[in-house]
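One protein chain omitted, others in place.
The chains carry the letters A, B and C, assigned in the order they are written, with residues numbered from 1 in each.
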Amino acid sequence: MQRLIDRAKELLADGTVVRVLGWKKGDLGFNPEPAYFETAEALDSDFIYDGFCGANLSKYMIEASKKDGKTLVFLKPCDTYSFNQLIKEHRVDREKAYIIGVGCKGKLDIEKIKAMGVKGILSVEGASMDSECETLTVKTLYGDKEVSYNEAMLERCHVCKGKEHQIADEVMLESRDTKDAERFAEVEKIEAMSPLEKFEFFKKELSKCIRCNACRNVCPACSCRKCVFDSTKFDEATKANVDSFEEKMFHIIRAFHVAGRCTDCGECSRVCPQGIPLHLFNRKFIKDIDTFYGEFQAGEDTETKGPLTNFTFDDVEPSIVTERG
Amino acid sequence: MQRIGVFVCHCGSNIAATVDVKKVVEIISQEPGVAHCEDYQYMCSEAGQAKILEAVKEKNLSGIVVCSCSPRMHEGTFRKAAERAGLNPYMVEIANIREHCSWIHKDMEEATEKAVILARAAIAKVNLNAPLYPGESRVTKRALVIGGGIAGIQTALDIADAGYEVDIVEKTPSIGGRMSQLDKTFPTLDCSACILTPKMVEAAAHEKITIYTYSEVDKVTGFVGDFTVDIRKKARSIDMDKCTGCGVCQEKCPSKKTPSEFNRGLNTRSAIYTPFAQAIPNVPVIDREACIKFKTGKCGLCEKVCQAGAINYEQTDEIVTEKYGAIVVATGFDTIKLDNYDEYAYNQSPDVITSLELERVMNAAGPTKGHLERLSDGKHPEHIVFVQCVGSRCNDNRGKSYCSKICCMYTAKHAMLIRDKYPDVKVTVFYIDVRTPGKNFDEFYRRAVEEYGVNYIKGQVGKVAPQSDGSLLVQASDLLDNKQIKLKADMVVLATAIEPDPSVRRIATMLTASIDTNNFLTESHAKLRPVESPTAGIFLSGVCQGPKDIPETVAQAGAAAVKAIGLLAKDKLLTNPCTAKSDELLCNGCSVCANVCPYGAISYEVVQVNDHGIREDRRVARVNNALCQGCGACTVACPSGAMDLQGFSNRQIIAEVDAICR
Amino acid sequence: MYKINKENLSALFSLIAEANELYVPVSINGAVNFAAWDEDVQVDLDTLKTVKSPKDAFFPQSETLYSCKRNGKKLSITPEELSSKDFVVFGMKACDVKGLAVLDKVFLVDPVDSYYKARREHGIIVSLACSQPEEACFCNVFGIDASSPEGDVQVYMIGDELFWNAVTQKGEKLTEQVKSLLADTDEAKVEEEKASIKAIVERLPYSNLSLDGWGEDAVLLDKFNSPIWEELYKPCLACGTCTFVCPTCQCYDIKDYNTGNGVQRYRCWDSCMYSDFTMMAHGNNRTSQMQRYRQRFMHKLVYYPQNNDGMYSCVGCGRCVDKCPTGLNIVKVIKAFEKGGNK
Partner (left out) sequence: MSMNNEFRPKIVAFCCNWCSYAGADLAGSSRLQYPADVKIIRVPCSCRVNPMFILRAFEKGADGVIMCGCHPGDCHYSTGNYYARRRMTLLFSMLEYLGIENGRTRVEWVSAAEGVKFSTTMNEFVDKIRSLGENVRLGDLRCKD
């Protein structure tokens, strides 16, 4: 981590960048926040990069692109897909970004640790990039607990797309392969359910939704200035879960709007206060796109046409869906 | 909130017999926003339109709903009426209670209920209508004719004679088309070449006509009045300016084994060739697949013998880009492949031929120099059997469902010509029906039967079997005598179904002109707009639209020309105001809309916006109204809803959905 | 003081539910929220904090106010009936109960919100002491005693037993209804539990958070104009998580839903984090996220206390600390100003 700070200070000092977009230490040791740093002092005292720095900073570059001067941004391998996609959509300015691709050993989910019954967490040791990332020692109000790093990882890290940075000016820190599950296994499990089981599954999950919009607002693909659900354009501006249909409409359309653009960064699931596995929507579209139109990974580059702005004469007919099962 | 007037049309009894019009009026009068509601016998009549005018004035209406026939029928009529009443024409919506209601339902209660719902949907939509104003676009005073057969030639001549520039694009080395392959024409038995060649010459000589032979349309962009077309002039390997058409190269060419397209493969031609003697232009092309020079690099004989130095092996395809105001499709036809008709032994016996092949056999310039002889052994036939409806009027999927229209007449012609020239030859025709509507057609057919003794048998040929003695055994049913018959024949001529030239699919796609299941181009209205494609600025000439004989083709060619001239005569066109529009405050500048726009109508610019007090520079989408055709692809691609379609806005469609589902 | 064995909780709930609607913390796929009780739900009294606060029971996230029906050009309007049935919210924590006191000051003062009032009148609160407070808790900062929650009945979960102490008349009435299941007991174990809770509270990381410079004493314009906000808001996603999990946020929007044949007018929680919050014809009077972010905390820590005799509009439940997607929260705000000299 110190290497990141040193390099950032260098780049600030030589004028390459005028600010640094990274993560700032939280007050609890596991709640860092995205932050801008403009001085060496600030970097020294507040900068952090460890297992809890899950936040994808690429979306912040939309605002940073409007500012004068270059911003140094730290992007994890999965964040670089989002950044590419944002370049493709003219939402960020590549020229305004100096990208340091940072290694990733899998990001941690404090909610998972809590779900293991660990209460009153004061600090977590073993989350730093220098550690082996095998075991976490959780100090709590009620004694110390040992937790497996892998078990405490975010879902997305278990189905990691790989630790290659898709775009970066330089790459720092070692990564660790964390993929140990099939990306579409969960989707396939649902697909195998009967229609009623599927319906009940999603009904239950979406019954938790409070329409807080965290999934949407954190999503680098949901970069609309004003979401259709906040505007009058479709007469669908709704904020509250009055009826179960509303959430369904919201989540289907949100997933549809990001279909072919979603890089599967997993931020939606990470931030959902109710723990709804929102990635199951996006990943279904990704799986279908792969199946129907050939494998496609959004954000692999900044040029390729997205699957929903593309076609072939011989594309499958919708009847492939409506007539099956 | 609009003040809406609803007008319910009886359409005589067309609507009123199934829809309780009075009840519709009663219910709709109670709808919020409806300030006036009445019914009338024929809303489209002068008197009906007058009612609209009167109501707009008296009730100060701001929007109009007409419950009547399809908007494809009378939307224009009622828009004009609204305009006369002082309203914007786009404040009119039609509820289609005839085609989509009264005509398809029998139960009056159901139909009435549906009519009410359709009216409500239209009311809901018109409530959100806003005045729209058409823009203007220019008209390029030049027409493109695709296809250089008789249809294309005639269209081009008519347009050119009216004083407009016309280009003909013909994919083969010469104009002339199918008609140039015919020997004689019915019902007057004129020599085909004698009447066609002067037209070809006239076209070639016309100062307003440019002919691109051995060329194809590569790309079409733009829209009515302003098409841009890339024409690919295929490498002819001959310098057209230098060639004198002396023909020496063709004589000397050592590669003479290529089947002649012009003679339907019945004989061969050289690698450097003009398809036929009267070809226009009289400039050969080198068939690079057959040419020894191109295959091996050796030979080059033609270059040596050409005194004009016109041979150019280095020539490459050339793209000519030209702008047009109107495009006429005249791509013609071909006969269907007979691979599915093994029972006629077409692929097995050279003595089983198609009628078009018989034309070449009968023609003095054909493979037999006009002598009627068997192609297998050159013997003079004693008995020729004609089989009608081969692949036409077919109810399985081997052939075509439609009647090819020309076969009855040309078969009568063939039979008559043979009997006339070779009275010794016996001619039998198997037919399902003989169809001879047309001036002097039935008389022509009767002459064949009565004067020339052609033996017509109503019945179908089940099998043609080549015999060991070289003859053909024809097994057929005689439907009138209700018996199976077997005949020995020397030649069998198949009246093969015709189908649109296969190239038409690609062209239709480029032109965004619709095509039917048989690949015939669709006309805008089967009765009232038979030579216009539904795509504005595209006109149809000849068999590409449906089977026709020569007089009909020429008539339609003229009609298509008139329609094209009517368009070219205008200086400006009013553009459809139902175009996409982007709300710059909501636009993300993400380019997804431009990615799906088929017209390149969307561009981006950085503008300073004032978004509720926030001033910033933003990249936003701009729609070029002259280019936008209003498909709406962009509106769905746009995630934020910034892009909307005027006249079919998100909220309008949603309002219709709501009204229907409520 | 009564007690009941945990094994009999289900019987207790079912008895309560005979005469009242009953809301309990229910776990659905790992997320615990208050929900109507029935025999099939998975009750979870061990999780300290429900995701959403139980304010839902009194001030639902969405509620219909009235319905209009259209018949031709005629409209008929039917107001929604006010809550008229007693209901019990079982397991509210000290902070959540205090949250209602904050809402009361908004909804029960003139003009009285009749929907809220009816629910308050019919709502019976069975509060549960926090046997294991967690790291994000700081209710003590606002003078709340986690070991002795307010409410109509106080409940303690100690070992295998649940201790029941009716505090108010409503509580007594409820106790009568379920008395058949309760056994008399003394307060010894409860006192022991209280002491244990207090000891933990003292060790909480935010226990010593200082509110100096906030509340009634705050210099409003100094706080409002502080450059610190400009730094603080930046990671904010403008989502409504903090607002929607908060027990004291009270802002709502009123909207119409088109049912096809009429309109349902409903109100739903709104969030000052949203760009269309208090949107008016001319636009929004808080145009930037910084302003919206500032609004939330100024309201909780300055405006509200200055209008309500020093009562803060925060109860230290720590839900925003737990749930903010970007690690922002009210504690960080308070600390940042402390660091900046409370200016």
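Throughout what follows, a residue touches a chain if its C-beta (ideal position, glycine included) is under 8 Å from a C-beta of that chain, and two chains touch if they have at least 3 such contacts.
Bear in mind the structure is a predicted one, so any value in this text is a computation, not a measurement.
K.L.:
In the intact complex, which of the depicted chains does the undisplayed chain touch?
P.N.:
Contacts of the omitted chain with visible chains: A, B, C.
K.L.:
Among B:Arg505, B:Lys572 or B:His612, which residue is in touch with the absent chain?
P.N.:
Once the missing chain is taken into account, the touching residue is B:Arg505.
K.L.:
Taking the entire complex into account, which one of A:Ala55, A:Ile276 or A:Ile289 touches the absent chain?
P.N.:
A:Ile289
K.L.:
From the listed residues A:Tyr142, A:Phe184 or A:Phe256, report the one that touches the chain absent from this view.
P.N.:
A:Phe256
K.L.:
Touching residues of chain C against the unshown chain: what are they?
P.N.:
Within chain C, the residues touching the omitted chain are 257, 259-260, 264.
K.L.:
Using the touch rule from the top, list residues of chain B that touch the missing partner.
P.N.:
70-73, 96, 98-101, 103-107, 109-111, 113-114, 117-118, 121, 505, 508-510, 512, 514-517, 522, 534-535, 578, 596, 598, 629-633, 635-637, 645, 648, 650, 653-654, 656-658, 660-662
K.L.:
Write the list of chain A residues that the hidden chain touches.
P.N.:
Against the left-out chain, chain A lists 187, 190-191, 193, 195-203, 228, 234, 236, 242-246, 248-249, 252-253, 255-256, 259, 281, 284-285, 288-289, 292-293, 307-313, 315-325.
Going forward, only the chains that are shown with their structure count from here on.
K.L.:
Compared with chain B, which chain's mean CA position is the farthest off?
P.N.:
So the farthest one, by centre of C-alpha atoms, is C.
K.L.:
Per the definition of touch at the top, where is the C-beta contact count highest among chain pairs?
P.N.:
Looking across every pairing, the one with the most contacts is A-C.
K.L.:
What is the distance in Å between the mean C-alpha positions of chain B and chain C?
P.N.:
Chain centroid spacing, chain B to chain C, equals 71 Å.
K.L.:
Calculate how many whole Å lie between the centre of chain A and the centre of chain C, each centre taken as the average of the chain's C-alpha atoms.
P.N.:
30
K.L.:
What whole-number Å value describes the gap between the mean CA coordinates of chain A and chain B?
P.N.:
Distance between chain centres, rounded to whole Å: 53 Å.
K.L.:
Can you list the chain A residues in contact with two or more other chains?
P.N.:
Correct list: 226, 235.
K.L.:
Indicate the residues of chain B shared as contacts by at least two other chains.
P.N.:
Touching at least two other chains: none.
K.L.:
Mind listing the chain B positions that touch chain A in their complex?
P.N.:
The touching residues are 583, 585-592, 595-596, 604, 611, 616, 619, 637, 639-642, 644, 650-651, 654.
K.L.:
Touching residues of chain C toward chain A in the complex: what are they?
P.N.:
Answer in residue numbers: 28-31, 33, 48, 51-52, 61-62, 64, 132-136, 200, 203-205, 234-235, 237-241, 243-245, 253, 255, 257-258, 266, 268-271, 274-276, 321, 323-328, 331-332, 335.
K.L.:
Inside the complex, what are the residues of chain A that reach chain C?
P.N.:
So the residues of chain A touching chain C come out as 26-28, 31-36, 55, 60, 115, 119-122, 140-142, 204-205, 207-208, 210-214, 216-218, 226, 230, 235, 237-242, 270-271, 273-276.
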